[in-house]
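Here the complex is missing one protein chain, while the rest keep their positions.
A, B and C label the chains in the order they appear, each numbered from 1.
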Amino acid sequence: MPPPPPSPKLPSGASKGPPLNHIGLPQTEYRGGKSTLCAGCGHDAITAAITRALWENAANPYRIAKMSGIGCSSKTTAYFLSKSWGFNAVHGRMPSVTTGAMLANHTLNAVGISGDGDSASIGIGQLVHVIRRNLPMTYVVNNNGVYGLTKGQFSATADRGSKSKKGELNEFEPIDLCGLALELGCTFVARGYSADRKQLIPILRAAMHHRGTAIVDVLSPCVTFNNHAGSTKSYDWGKSNEEPLHEVGYVNPWDLDEVDYEAGSGIEVTLPDGGVLHLAKLGSDHDPRDLEGAKDLLSQAKAKHKFLTGILYIDEHRPNLIEGLRMCDEPVGTLPQSVLRPGREALEAVMESFR
Amino acid sequence: MPPPPPSPKLPSGASKGPPLNHIGLPQTEYRGGKSTLCAGCGHDAITAAITRALWENAANPYRIAKMSGIGCSSKTTAYFLSKSWGFNAVHGRMPSVTTGAMLANHTLNAVGISGDGDSASIGIGQLVHVIRRNLPMTYVVNNNGVYGLTKGQFSATADRGSKSKKGELNEFEPIDLCGLALELGCTFVARGYSADRKQLIPILRAAMHHRGTAIVDVLSPCVTFNNHAGSTKSYDWGKSNEEPLHEVGYVNPWDLDEVDYEAGSGIEVTLPDGGVLHLAKLGSDHDPRDLEGAKDLLSQAKAKHKFLTGILYIDEHRPNLIEGLRMCDEPVGTLPQSVLRPGREALEAVMESFR
Amino acid sequence: MTPNSAAQPDAAAAAPGVVVNDFTLSVATVNGTGSQTANATLIRAIIRMGVPASGKNIFPSNIQGLPTWYLIRVCQDGWIVPRENADVLICLNRETARDDVMKCAPGAWVIYDAPFKLDMLRDDVHYFPVPFATLVRDVAPPKLWKLVTNMLYVGVAAELLGIEMAAIDAALAKAFGSKPKAYEINVKAVQVGRDHARESFTRPADGYRVEQRDLIGDKILLDGNSAVGLGAVMAGVSVVPWYPITPSTSAIEATEAYLEQFRRDADGTATFAVLQAEDELAAIGMVLGAGWAGARAMTATSGPGISLMSEFIGLSYYAEIPAVIINVQRVGPSTGLPTRTMQCDILCCAYNSHGDTKHPLLLPASPGECYEMTMDAFDLAERFQTAIFLLSDVDLGMNNWLSDPFAYPDRPLDRGKVLDAEKLQAIGVKEWGRYKDVDGDGIPWRTLPGVELDGAAYFTRGSGHNEYARYTESSTAYEANVERLLRKFETLRGEVPVPHRDDTDGGSPVGIIAFGTSHWSLVEARDILAKEHGVTFDYLRLRAFPFSDAVEAFVQEHERVYVVEQNRDGQMLALMRHELPQVAAKLRGLRYYDGMPIHARHIMNDVISNERVA
Partner (left out) sequence: MTPNSAAQPDAAAAAPGVVVNDFTLSVATVNGTGSQTANATLIRAIIRMGVPASGKNIFPSNIQGLPTWYLIRVCQDGWIVPRENADVLICLNRETARDDVMKCAPGAWVIYDAPFKLDMLRDDVHYFPVPFATLVRDVAPPKLWKLVTNMLYVGVAAELLGIEMAAIDAALAKAFGSKPKAYEINVKAVQVGRDHARESFTRPADGYRVEQRDLIGDKILLDGNSAVGLGAVMAGVSVVPWYPITPSTSAIEATEAYLEQFRRDADGTATFAVLQAEDELAAIGMVLGAGWAGARAMTATSGPGISLMSEFIGLSYYAEIPAVIINVQRVGPSTGLPTRTMQCDILCCAYNSHGDTKHPLLLPASPGECYEMTMDAFDLAERFQTAIFLLSDVDLGMNNWLSDPFAYPDRPLDRGKVLDAEKLQAIGVKEWGRYKDVDGDGIPWRTLPGVELDGAAYFTRGSGHNEYARYTESSTAYEANVERLLRKFETLRGEVPVPHRDDTDGGSPVGIIAFGTSHWSLVEARDILAKEHGVTFDYLRLRAFPFSDAVEAFVQEHERVYVVEQNRDGQMLALMRHELPQVAAKLRGLRYYDGMPIHARHIMNDVISNERVA
């Protein structure tokens, strides 16, 4: 049995007051504005998990870029980390805005939040292409199978045969965002459940340390429009069908010597920050570096109408977009004029080329 | 050994002149305008194969709708079947226009032609969603790995590590349109090669008889911008790497009794028009109704850098969009006013509901 | 109390006296609490009493928990836009309660949740604290308390305002007819509210009262989006691709509901398709595909959707494909205020897409016109083979309006210039050219895919084409084609809905032009200006772009003309200045753009200060 994921320790001398993380911040410092979502909305639970994950990771709040599109889900970037910049873009286009922001300043840590409408319908093109480019970012989809903000239409992730609140049957094949990501060669693919906080937090923590695009598809029931019988995105459905792949733990580099996973107790993957992702075997002994294995597991779960959660796939080696472009270490946005503007000789050389 | 696919017979009494098909038309009647593509362009060979397939199928030219987007490939709908209506839409949006046209008149037979730029970049969202809806249509992608019409930029199907004419390396993961289609539950997925006319024609013939969306991804070398060494979309590459899955034959219903495939010589699939798709075993004995098998084969081929051609997958049962919507048999576009406009009582009932 | 004094919060408290059938009631609550039924009951009951009333819902872009207001204007003169300051306030949102009270008209009645303790805020209003939380206990089990609270305020308000129980009852029967248990609970709730009011309050001597009249007849109460849906169905719409966006979604929902009702067989077979697209680009693409193949197709959207559709809209113009686009305008730019109203996509629609383009706009001012003009839109789209915009807005589309019942259409569907095999043969196939102007009106003849005749087919494209629909890069062919498109637009000028002109007796040197929902405040302002300031104006209500000749004539005949519109930049003014250069110098802008429906007072003040009326 692996030990439980380490809870952040209190720095010495701070024995009173709320617990502080590695950079000395209490969790409250990762909070955002008050949520205006419906009471019980899965999205709020995801927001809480993100807040917690950021705190456990001791993320530098000033370097988080909270990116989103439009939808109830996309609003949630306002509900965590008030200390960070947020960009609530237009519907379905969060990935491109994030790409631009990261090209300008890749020292930022992009956390994108989207919905299933935002990502699987209007935004599917940008989703596909951000994956293809392996942009370093965490891409969370708060997946409720409906358009919450526009009052409950089916989204493209709604299962065929599932029922709307009004009782209509969905006729269309669902898009499985994890399956799609795997097919596209996404370098980090995970699925979570808003109500399974214990698993979701370490998944998010690992995602935020991944070198490329980390897709985290999270079932997030919409209590107002899609939490009835006949829905396959309800709390009941999630609870009855969840099948966690493994127990997920993420250990910060500075905690490594304090954690002692039993040898062979699971699979360990070291991420670029030096932290270690630990996956303790539950049902299967899937190695998340096995792409074909991941695809197969997903297909099987689909056939059995099971809701597989966990980290399906990770390729920790493939260079990301920034690396592929061989960009300099500094953010290009704020380079000084001396770097940005070529000198007089440069201009003269160009002029000569036109003579 | 299966017999060669049957060549259309001459109707009795027409012993002179060019051969005529089942509805009495010579192949020339399926021709279109003169191509303005570069000499040797793979697209022209595909056009020829389509022309032939339509003729062999004895398709009613007046009921073909030739749909396309923008690109060299998309131009080709002008180069076959002058007798048919064509719609050269905007870039990447052929699927939506085709969807609308088929909703208006599903007695049409939609043949969509697109390019890899048109379909895998700007048009990927519409491609995904037309597949999801299982719109009855043949969707051919003339895939050359580049943007021909805009002079040779990489497209999203260009392989990672392949080289442009100018020598640049492509850094991005390719989109495998067949892999994507399989993942999305597409009901007919095939891959062809413009230079393998013998195989391409029957693939197209079967696709045109499929009940839902038939994706036919065809390698179609661009002689001007992507036919060099280092390209994985060149004639040389296609020739050296093609690995046909099976020998494909399609037998029209009226030819059925004249063809006698040896029992067990291959797999037979009956299509809605009563014609039979015959797949004679070559390398593997893949049953195209086996989705997981298809995915595996494709993954294996990808790993070996092989260019697998043939019909990967077919689900001949799933209802298509028109069936799912339970649309009437007649084209709704041309229903008479008596059907289209509700009567006075209807209006009165509605008025009453607002009192 | 004169009709407009209530709108002047600064003025001294009004003289005592009962104001009959003329007040603005505001219900301030929190969204997601289910107050719609209660508000509908109130307004319906007033109407049952034969008194005109209209309702406006001011709601947030959110599903639950944010402030929302429902404004009912009761007015036997038929003016329907709520005044800026409420005469009767029902105050159920603690968060906005203070502001709500402070914004009331002097002398207002404030019905509020007793624990809010609002009665110290100002002393020129009447307070009616109601202990909702206590009252509700007697009416229903706990899980219904939130909903039932709403019916309690209906009862209190009804009692104070003199709304008859029979009227309330009829309204409740309408709402809960099929659910006897819910009906019962709600009747009870109203009764408890009434009883409480009767027992606890004395009605002030001055104040508001609803009295039976006979001003309603067979009128209906509905929102513009329902009317659009009904118009579309009466026009024979068959293909409806769409993408959800507030405030247009309900137009599609209405369309779908009527299609399901009237166009689906007993065995389930449909003669239509409603399809939720993956985005607006796909929705409009499907509309074009369907229009091309001969079906009447429509989509509905709002500003962001229009922006996304721009490329396709240009294709519709240039390749000449019918399309009907309902734009229920909301506050832009960008996401803007999605649930607030504005007339702000005029230019964006009229000249939508790159290159030289012009698109007709239909400008309904009422649900009746939403119905009529939606039908017109289909006829025009098919006759002129181009995209037709119907410009509605949040106010018109989503609010409840009293309307005369709709007339059954008196002309057949105009399917435009379509050649079938027979007609084509009569002309001679060789003679026909898809883009040829044979009739001199700029409108070419088309065929629909599927005609079984050689030569009937043609190739549609958004790139350069000649009269025979063949690809060309010829300068002369290009020029000839786009000039024909201009001729077509000229023909259209004579066929769009004509403006409504309403001159003052004896005429005025000054004119006002308005359109769409601005109309209602305008007529109110005009009446008051005439009655109280002795200032009169001639009035023309635009109903379409391109502008009929009557528009230019109207401007010509006046010294100066104000163009009233609900946007910041004077978009209609810009369109008129460009399209009517001869009279452009006479046009002046009068604009309102805070997201609320334009008020009569705003127009009055603007006109007064422009005209320097004392």
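General remarks:
Keep this in mind: contacts are C-beta pairs under 8 Å (C-beta built on N, C-alpha and C of every residue); 3 or more make two chains touch, one makes a residue touch a chain.
As the structure is a computational prediction, the values presented were derived from the model and not from experiment.
Shown chains touched by the undisplayed chain in the intact complex: A, B, C.
Within the set A:Gly86, A:Gly192, A:Gly212 or A:Gly238, the residue that contacts the chain not displayed is A:Gly86. Interface note for the absent chain: among C:Gly107, C:Gly207, C:Gly332 or C:Pro546, the touching residue is C:Gly332. Where chain C meets the chain that is not shown, the touching residues are 60-61, 302-304, 306-308, 310-311, 313-315, 317-319, 331-340, 342, 344-345, 347-348, 351, 353-358, 461-464, 473, 475-476, 478-479, 482-483, 486, 567-571, 573-574, 577-578, 581, 584-585, 587, 593-596. In the full complex, chain A makes contact with the omitted chain through residues 60, 62-63, 65, 77-78, 82-90, 93, 95-105, 107-108, 125-126, 128-129, 133, 321, 325-328, 330-335, 337, 339-342, 344, 346-347, 350-351, 354-355. Contact between chain B and the unshown chain involves residues 36-39, 70, 72, 90-92, 121-122, 124, 147-151, 153-154, 156, 224.
Throughout what follows, only the chains that are shown with their structure count from here on.
With centres computed as the average of Cα coordinates, no chain lies farther from chain A than C. Chain A and chain B, compared by their mean Cα positions, are separated by 36 Å. Averaging C-alpha coordinates per chain places the centre of chain B 45 Å away from that of chain C.
In this assembly, the C-alpha centroid of chain A lies 41 Å from the C-alpha centroid of chain C. For chain B, residues that reach two or more other chains under the stated contact definition are 125, 128-129, 133, 325. Counting partner chains per residue, chain C has residues 278-279 touching two or more of them.
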